[in-house]
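As structure tokens, the structure follows; a few thoughts come after it.
Missing here: one protein chain of the complex. Every other protein chain is in place.
Letters A and B mark the chains as written, and numbering starts fresh at 1 in each.
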Amino acid sequence: MSNPSQAPTVDLKLYRRPMPFGWWLENGAYFRFIARELTCIFVGLFTVLTLELVQAVGRGPAPYAAFMARLEGSAYIAFSLLAFAAVLYHAVTWFNLVPTTVVVRLGGERVPDGLIAAAHFAAWAVASLVVAFIVLRG
Amino acid sequence: MAETIKLTVARYRPEEQSEPTFQSYDVPYNKDWVLLDALNHVKNEIDGSLTFRWSCRMGVCGSCGMMVNGVPKLTCAVPLTDYRPSEPVRIEPLQFFPVIRDLVVDITSFLGKLSSVKPWIIRDDVEATEVAEYRQSPAELDDYKQFSMCINCMLCYSACPVVGLESEFAGPAAIALAQRYNLDSRDAGAEERQDVLNEHEGMWGCTFVGECTKVCPKNVDPAGAIQLYKMATAQDWMKSMLLPWGAK
Partner (left out) sequence: MAEFSCDLLIVGGGGAGLRASIAAAEARPDLDVAVVSKVYPMRSHTVAAEGGAAAVIKPEDTTDAHAYDTVSGADWLCDQDVVEAFVEEAPREMVQLEHWGCPWSREPDGTVAVRPFGGMKVKRTWFAADKTGFHMLHTLFQTSLKYKSVKRYDEWFVTKLLVDDGRCLGVVAIEIATGRIHSIVAKAVILCTGGCGKIFPFTTNANIKNGDGMALAYRAGAPLKDMEFVQYHPTGLPQTGILITEAARAEGGWLVNKDGYRYLQDYDLGTPEPKPVLRSMELGPRDRLSQAFVKELERGRTLEGPYGAYVNLDIRQIGEQVIDKRLPFVRELCLKYANIDPVHELIPVRPVVHYMMGGVHTDINGATPIAGLYAAGEVACVSLNGANRLGSNSLTECLVFGARAGRVAAEYAARAEPAGGAVSAQVRDEERRLRDLLESNGTERIAGLRAEMQAAMEESAGIYRTGAGLKQGTETMGRLRQHARNLKLDDRSATFNTELVSALELEYMLELAEVILRSALERTESRGAHQRSDFPERNDERYLSHSLAYREADGAARIAYLPVTITRWPPGARVYGR
């Protein structure tokens, strides 16, 4: 990298604090960030589960029934609850960050952050209701 | 005796120490002071060897950033009354930077990163000889104005764990300033800047912790600048994949 300034003429005895292994435990914001990142794992795992479900449906009624039976096991229920919480956390934190990545201007004025986040939450709620309607209708 | 407050200040004297220690000073709890005034009280009246940078004491030169109780702050912009006199205030040098002495950190790496993103107007045309400004509407000015408010105080680097983990990461301020020029209607250098920024050490190093924006004393929103940059780059890439015969 180009830096046109004169480097120190003798080596400075600089102190560099090593990044501690638990750096993300020292600061609430870092912890929440790492938690958000870790919830990705559950998002990923649940996606795999959903793909398996699709596969089972494709193979016919018997494999589908077997798959559904497997899901009723307590381990799977525990996993589903955990994954649900994780995905919820992931979604909420992401939607809160959306205003930073999406800048909308209406009539020259920037749409306030809160409104953009609220719009996303609203869309999420509508999507959930539609899904709930489809599922519960049957 | 008037009320006092205790400052617990990190000291690092490289000739004598291999790592920092803390030293405490009792200073008057003056309700009209900012934290920097309290440090200057120490420097002037108690211990002339306490070392820190400062200059304008009005929040615009960017010299006096420090960690205050673990949070990066511009000490000239923090009222002393933000802290209760019953508890000591811990003052340390900006984290993730090498420490030269006491509260003074080495920011030369930032200056290298700043010049590498070409923070100047790049145009294809030849400079006109007549004396006339380039036209820019107030709306076009608004597109980049926020990102031009950076005072290079380095608080965002101190808030960003990626900076701590990967010293080569260009960092919030440098990327925000690149974006400031990219969004300027007078500039045509976005592609040149991509060479540096479309890299792992560039914008993709950012994992969107978002703390840089929270600590910025000038509301620059570097996190926003970086995410907008990522969005634009990703959209360009998508376009070039889907419309290879001429995305622009």
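Here is the rule we use: a residue touches a chain if its C-beta (ideal position, glycine included) is under 8 Å from a C-beta of that chain, and two chains touch if they have at least 3 such contacts.
Treat the numbers as computed from the prediction; the structure is a model and nothing was measured.
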Contact partner of the left-out chain, one of B:Ala38, B:Leu80 or B:Ile107: B:Ile107
Touch criterion as defined above, residue of B:Lys73, B:Lys118 or B:Arg193 at the omitted chain: B:Lys118
Contact partner of the left-out chain, one of B:Thr4, B:Ser49 or B:Gln235: B:Ser49
Footprint left on subunit B by the chain that the document does not show: 13-15, 32, 34, 43-45, 47-49, 51-63, 77, 79, 100-102, 104, 106-108, 111, 114-115, 118-121, 127, 131-138, 140-141, 144-145, 148-152, 177, 181, 184, 186-187
Those residues of subunit A which, in the complete complex, touch the missing chain: 2, 4-6, 8-10, 12-13
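In this section, only the chains that are shown with their structure count from here on.
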Cα-centroid distance, subunit A relative to subunit B, in whole angstrom: 28
Complex contacts: residues of subunit A adjacent to subunit B: 1-5, 7, 12-17, 19, 23-24, 26-27, 29-30, 33, 37, 97, 100-101, 103, 105, 108, 110
Complex contacts: residues of subunit B adjacent to subunit A: 12, 14-15, 18-20, 70, 95, 98-100, 106, 108, 111-113, 115-116, 139, 142, 161, 164-165, 207-211, 213-214, 221, 223-224, 227-228, 230-231
